[in-house]
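Everything on this sheet refers to the single structure shown next.
The other protein chains are all here in position, but one chain of the complex has been omitted.
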């Protein structure tokens, strides 16, 4: 089958012909890929950011945001039928360790087992995963339209869900960055909370997308954005979701908070630097977020099925992965790029 | 092997010779039984209470509170070694459905699969269960000493854990019934909360056991118990745990609550009858409790390993199951009866 | 001034001329009434239901759902200006006891101090309350349009808010009764949760109102309503809010729940009767609800100000209180009746 493989850090991945996978273990599932999302984390993987902490064996088939149809299953798989449309949680979990039993999928002791990072991913015609990583889609759903919910969307949902109990009527929430993650985060906030939602971005197109996604207000990141948010919210927001997480956003994002507010870090790349005196006087919390659970993914897929969350995406043939990567690097993609096998 | 089997509702179960089980599925585990607890639910099973809702196929090997050592495992079992001391969660779960992924073991869509009720239990030399139902004990632990934590203790722990966030300094909690469940509940309350703990029972021996277990005060159930509790707590307790749940305890237990208090129902047998006017004016909650999760069981086993929870039990040889049943029916057991294969 | 006073239980209240109130204490506030809601609790008060538990001194000015404008203030009042549009929380709280400091307004140790029940209410031209009971409305708001949020709406909001953390994507919630409380409850559910909302009522007009309020589905209470809800929800709802609470609704409402679901009792009048076996096996919770906090009222008023909650009401001149009472008793009011001083 065709697959997009990374052969060396710092190089563009290549379209290769590789053997089609078979289910090897009793709980394994082969998914025929309908679409695989391309996200900033793929750029970080290609650039070798994870080489130290989560090593990959090269060549590596990329693709950690995968959706498609069940193609083959191992003998112990009991909840799936061939042809079911499905989306794949980005971590394969054992189901037996303490973390798995508590529903804390990202801390499975057998992991991380991450397609597209520690094993072959979904920028290919087929992907092998396991039954616990599968979330079924509604009958007739087109998987390509939802693929990017599997990681980027899931990360946004997971962070928003942590904030639900704090976002009461009269509260406000800010989405810093209205791109691939942010536009899903805005929709999750509107679907799950009564908070006033403000989107902040440097791009006018992104702010337009934010309004289409239901943002109550948008603020251009022109240098005055923290003050603008404090004015709009009467002293600061209850929650700020940083979907960028670069040095350019972190300080401003924290400055948008009201006392006792929480800064949710979803994107990554920079450094959080906070003197303890204002952190204590403001009683501020900083909350890191790592993807999400399988239960979160099922919740997000439900919102999508109810029409409350829509993924804005641009499709590329699998063969054009290189073009998609270039477009992402140059900021030319709105919403999310999806690679679709022909 | 020897097994205690129920052949007909309303009859005493019999000691039978039956075939030794083998692991049939890839995730199955055969446990050599160290001890099996006998609890009031066994009497309810024998008396046919569950025949309508959760039917059993007779003859049935009884025993749903099981602990022992790993004897044999299926090929997909990855976390266990032969000889590991273990305790068995009372429900076999699939690990793949939405409830399992969220850690809600009692709502597994493949269930209920309950040894001692819907399949062969642990009043025998060996028991078959699956890997997800196994919680490991510390090396060198004697399983018989903990067997009754598997269901009765777990039910008490599960209810107490729901109350933890409401039981702040200055709060008070009542254990109605200081027997098999109650004496564990009292210890869990002392280990996990700063609440003042009051035990209520008709038996002086049970009240002595309650004091040994750390109860701050004991109240004899002499008809004035609700008023006594209101006096001791300055107007009512924040939480009342009813480990009996019969018509004789329910009304009094609810009358022990302060406004906005919660009544946790763990034992069962009677009927809750509450006029809506006092329920609303008092803003009272009534919370049913069904056993607990595997995560709960791991937590309880940890408390036991730390010496914070000790099971008070009386051991009987497996062959003397009939005597144990008679003693339980006649109220002659303090703490818990444990059946031990010879 | 004119006031509607109850002179004897079981009799229709009368329009009387009484002295206009003055602020007596340093924190007292006199409100010029814009509107006072009439609710089923007023019928219960007239009928003497509370005579035993919360005694009133007769004659009593009725009216516990009050909104208007600040007319006069005591010397210690610091947050209000004459003419501010306001709504009145139904309990006067001291602000100093442990319950008040924790935000638990209904358990103030100085209370209950309830206008319209333990002291003069707002079916009059003026009402005396205290500063802590006042929630400001947005400038230019017409108070009569919101008066019934003060108790009925608040009770619905308070119950819904308890359920927010349990009502995740994919969950479902049922409003039993789509009248004065229910139509607010439905809007609160839609504003604060992603749950599918189902309304159940005997009246076709009420079901139409429910759809106008955003209910996703409506079910006629024709005897098959519990089964209909179980079918629509795939096995039962996560939360059922009983805004009626009579014997005719309670059993059916509980039967609409899925395992581990919660029954929120808001209306009252009947008796909850639940055998412990299904309560435990279903792990069902029953949660009583008593009005709500001042913080809740501020939240609800915010939702109204944002257009997310709209009160459907019918206005009567204060002098026509008797007609309004008759119409309420005969089920001829949709939404809420509001008495407006001329």
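Order of writing sets the labels: A, B and C. Residues in every chain begin at 1.
In the analysis below, contacts are C-beta pairs under 8 Å (C-beta built on N, C-alpha and C of every residue); 3 or more make two chains touch, one makes a residue touch a chain.
Computed from a prediction, not measured in an experiment: that's the story for all the values here.
> Give the residue, chosen from C:98, C:138, C:317 or C:331, that touches the chain omitted from the document.
C:98
> For the full complex, which residue in A:97, A:211, A:232 or A:287 touches the chain that was left out?
From the options A:97, A:211, A:232 or A:287, the contact with the absent chain belongs to A:287.
> May I ask which residue of B:193, B:225, B:249 or B:313 touches the chain that does not appear here?
Only one listed residue reaches the unshown chain, and that is B:193.
> Looking at the full complex, which residue from C:128, C:276, C:293 or C:313 touches the chain that isn't shown here?
That would be C:293, which touches the missing chain.
> Since one chain has been left out of the picture, which residues of chain B touch it in the full complex?
Contacting residues on chain B, toward the hidden partner: 161, 164-165, 168-170, 191-194, 298-300, 302-303, 306, 308.
> Please identify, in ascending order, the residues of chain C that touch the omitted chain?
25-27, 75-76, 78-79, 94-98, 100-103, 105, 110, 131-132, 293-295, 298
> Quickly run down the residues of chain A that touch the omitted chain.
49, 53-54, 104, 106-107, 245, 250, 259-260, 265-290
By definition in this document, only the chains that are shown with their structure count from here on.
> Just give me the whole-number Å value for how far the CA centre of chain A lies from that of chain B.
About 41 Å separates the centre of chain A from that of chain B.
> Of all residues in chain A, which are in touch with two or more distinct other chains?
Each of 298 in chain A touches at least two other chains.
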